[in-house]
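One protein chain is absent from this view; the other protein chains keep their places.
Chain nomenclature is as follows: A, B and C, assigned in order of appearance, with residue numbering initiated at 1 for each chain independently.
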Amino acid sequence: MTTSSNALLSLDHISLSFKGVNAITDISFAVRAGEICALIGPNGAGKSSLLNVINGVYQPQRGSVHFDGHAYRRMNPYHAAHSGIARTFQNIALFRRMSVLDNVLTGRNLHRRSTWLEQTLNVGRARSDETVQRSYAEVVIDALDLQRYRHTTVGTLPYGVQKRVELARALAAEPRLLLLDEPMAGMNADEKHVMAGYVLDANTQFGVTVVLIEHDIGVVMGLSDHVVVLDYGKKIADGAPAEVRSNPDVLAAYLGTRH
Amino acid sequence: MANPQPSTLPDWLRHQAQHRPHAVALRHKRLGAWHALSWHEVATAVEQLAAGLAQRGFAAGDALLFVSHPREEALLLSLAAQWNGGVAIPLDPHLSDEALRAVLTHLAPRFVFAEDDTQVDRLLAHEGLRVIDANPRNLTPHPHPAVTDYRTLAIPHEGGFASVAQPHDDAFAFVRLDADRQLVAQRLSHATLAQEAQRLVGTEKLGADDEAFAARAFAAASQARYLIAPWLLSGFRLNFPESLATRDNDRRELAPTLVAGTRETYARVAQLVDDRLPGARSWRRRLINRAQRRQGGPLLRVLTWWFISRPLREVIGFSRTHAALVIGPPLDGTTAALFAALRVDVRAWPDTGEWRRIEHRREAPAHQRHAADGAAEQPAY
Amino acid sequence: MGFFLEVLVGGLLAGVMYSMVAIGFVLIYKASGVFNFAQGSMVLFGALTYVSLVERHVKPVLAFGVTLGALVLIALLIGRLVLRPLVSRPPIVLFMATLGLSFILEGAAQLFWGAQVHGLDLGIDDKPLNVGGIMISQFDIFAAATAGVLVIGLSLLTNRTRLGLSLRAVADDPLAALAIGVRLPRVWAIVWALAGFVSLVAGLLWGARLGVQFSLSLVVLKALPVLIIGGFSSIGGAIVGGLLIGASEKLAEVYVGSLLGGGIENWFPYLLAMLFLLARPVGLFGEPAVERV
């Protein structure tokens, strides 16, 4: 089941270790195009490390990652971005001193067609390019209901909104695959519900394949089409929410230890 | 179509399109920029939408339901429905599923207009509906066969597409849950609307160069009476805010001359002012309070006016308002005092019209889905 | 060959002087993560105060005490008025603050004591000794010895005592240290006072060599590459770096500089430092900073 036919992303026997300490051992799974896949597991189960492997922050010692057809062992975040992988971080990684609009626009940087010189002198493709990028950014802002914060400095926004801005910046890049590292961390039930709505919109309206890490079982089960459960760097379950929920290992290893 | 005194809303629309084709009729803020439609453009748009509806089998007497916040597509489409002699029935988008089901079963609309995917999906849950998707972000059209994309609805129609609306057809109908949570409806014919609008335009001296701000829920009957009908009659400019969350900012940018709201609308503005005024013992607040209580000598009053009240009017977007209407119950004390201090004369207009029961039905408590921050919590005025 | 050795030894001994200034840096950097550009000005201030007092017939010992007292006072003020308000601000900001500090100190020193050059005699005459065929200045040996003592003392202090422990705690994470009950302001004061002491000693040695004048404050520009090579957080590094820079710059000046028209010792250390950086971005002994995503 490592590489299913219409898999957008598939991991092949990935192993990762830091100075001999195994973070991930021999994990394989596939994510179908258009689905929402949730990675769950206790803290330190290697979820974030896995995300970091997928967009090239870490290089796995063994195994390979396939992203729409192409297999790669060596990857770095820069190339990941250019091949259509966007992500958000567990502890928000926004450009704090820039406005929401500017943050979202930086997400468009891959799609700029005009050079900085053209933009500065406002000649050639610059003007049309600007309108295209700006209007797409505005579409994202509209979709995530950020209009009222458009010109607010990100650093001054409440936590929940910042999470949303980070999602917006990722969406603005028109990614094929969107990696969300605990998009609902530290939110109350209502906020989680709202955020889940936005993630769903991203998936349905913008047609983005989503891989997300989330602790709240309720949210995960409601949101995702496909759940992968990790424990101590190993995969202990993989399948539809229903199956996973009934899986005894999961109940033992994961739900048992959940607070 | 050279009839001296138009008698239906479509006639009035044509009338304006002939008299001031290039004047701005409709403005809406979308994706951060204000967009404008001239009377001519509005008329043609409505005409083509009407043609589109007719071709899809929407005939006189049919009902078109709107599950939407105030937005220009909804307005144009409702006019198109009336153009074909149909009735437009706006609903509060926060309407509970129960109430929605009741409405759908009892009004049997030919089409339902939905403002976004959430509403579309919610409507598709009810079988046998034909949904018009506003698709505001111009994304790929909704796959479901029963869904028509708003953009594909209009069809260019050579030689004009005549309106079949009659003065005594119902133009708008409104439904709500009354005190003991039962579904009641109110119907407004073209004639009534035109006649009430005449009165409003007369008394409030509304003219073609007024700016109106349509921030009230599309679902409220008064919207049709005190905003849409007068708009068509007197030909002023109707403006839609970008979103509930940004309405205060948009109002400030526009500085409308005509504001129609309920007591809550004004109470909210007063609240906003109260929240953003400096602390209780700051002199700014003291001056405002004194002004509200009509205290202080003439000098103090003049100073307060020039240094506090007047700038404050600018900030909350009431600097040019000459017609401030409160529909239904009048302002509460503090709000009234504030607007008096700002020298904004808020006049009360009745929210008349009898509500007839449609049918008994128990109601589940309303539940709200996500909208702009807090906007869902704020009432949709 | 003898000539080469002489140049080399001369360089090494000059290097010792550099290290003395560099050590002051390291102390402060370890304790407060501040890259203290004002170190040079402290050297100037110390030396100038001492000299002026001596010139006014104050007993050297007393003068030394008074100067040290002044430096400690300054240290306290810095901790109170500059460091505390800027705690947990980006390092660049702290650096700029110390830049401002250096201006204040230089200005103050010359405002009080005037800008003219003072001779300084520590009672050790500068006559060369013949050590195994090479001539070495007696004074240089004295300087080296002093430096040696200083270094040993300081390393004992930072590695053996509780103070050293809290120093390292503060260096790792000021806020955390604060949380576990390290009295931040106190630690800062002590460290800056120590740095003041070191800079005073360095200032006296340099001053005895070059005369006490404004240019003393420019030794900071020598200490910079020393730190880069040695690593910001290691006293041993400061020493090694100092010797390396001292020797190489003198050799370069003598053997390469002549071809280039001399005067290269101004930038040569920086060239060296840059090469080091490109090879080993954290210096010889610095701990690499771990970056977390």
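By definition in this document, a residue touches a chain if its C-beta (ideal position, glycine included) is under 8 Å from a C-beta of that chain, and two chains touch if they have at least 3 such contacts.
We adopt the following convention: contacts and distances are computed from a predicted model.
Undergrad: Per UniProt, what's the omitted chain called: "NADH-quinone oxidoreductase subunit A", "Cytochrome c oxidase subunit 3 family protein", "Branched-chain amino acid ABC transporter, permease protein" or "Xanthine dehydrogenase family protein molybdopterin-binding subunit"?
TA: Of the names offered in "NADH-quinone oxidoreductase subunit A", "Cytochrome c oxidase subunit 3 family protein", "Branched-chain amino acid ABC transporter, permease protein" or "Xanthine dehydrogenase family protein molybdopterin-binding subunit", the one UniProt assigns to the missing chain is "Branched-chain amino acid ABC transporter, permease protein".
Undergrad: Kindly name the visible chains that come into contact with the excluded chain.
TA: A, B, C
Undergrad: Please identify which residue in C:Gly2, C:Gly107, C:Pro128 or C:Gly148 touches the non-displayed chain.
TA: Hidden-chain contact among the options goes to C:Gly107.
Undergrad: Which listed residue, B:Leu13, B:Leu123, B:Leu254 or B:Val346, touches the chain dropped from view?
TA: Reading the full complex, the residue touching the unseen chain is B:Leu254.
Undergrad: Mind listing the subunit C residues that contact the chain we can't see here?
TA: For subunit C, the residues touching the absent chain are 35, 81-82, 85-86, 89, 91-93, 95-97, 99-108, 110-111, 115, 221, 224-225, 228, 260-264, 266-267, 270-271, 273-274, 277-278, 281, 291, 293.
Undergrad: In the whole complex, what residues of subunit A lie against the chain that is missing from view?
TA: Within subunit A, the residues that touch the unshown chain are 55, 57, 76-78, 80-82, 86-87, 89, 93-98, 102, 105-107, 109-110, 112, 116, 119-122, 169-170, 173.
Undergrad: Which parts of subunit B face the unshown chain closely enough to count as touching?
TA: Residues touching the hidden chain, for subunit B, are 24, 27-28, 30, 33-37, 40-41, 44-45, 48-49, 72-73, 76, 138, 150-151, 154, 156, 252-255, 273, 276-278, 284, 288, 307-308, 311-312, 315, 320.
Please note the rule applied: only the chains that are shown with their structure count from here on.
Undergrad: Go ahead and note the Å separation of the Cα centroids belonging to subunit A and subunit B.
TA: Spacing between the chain centres: roughly 39 Å.
Undergrad: When the C-alpha atoms of subunit A and subunit C are each averaged to a single point, how far apart are the two points in Å?
TA: That pair's centroid distance is 49 Å.
Undergrad: Could you pull out the residues of subunit C that touch at least 2 other chains?
TA: Residues of subunit C touching two or more partner chains: there are none.
Undergrad: Along subunit A, where are the residues that touch subunit B in the complex?
TA: Subunit A reaches subunit B through residues 134-135, 138-139, 141-143, 145, 147-148, 150, 161, 193-194, 197-198, 201, 204-207.
Undergrad: Name, in rising order, each residue of subunit B that touches subunit A in their complex.
TA: 30-32, 117-118, 136-140, 242-243, 245-246, 249, 369-373, 375
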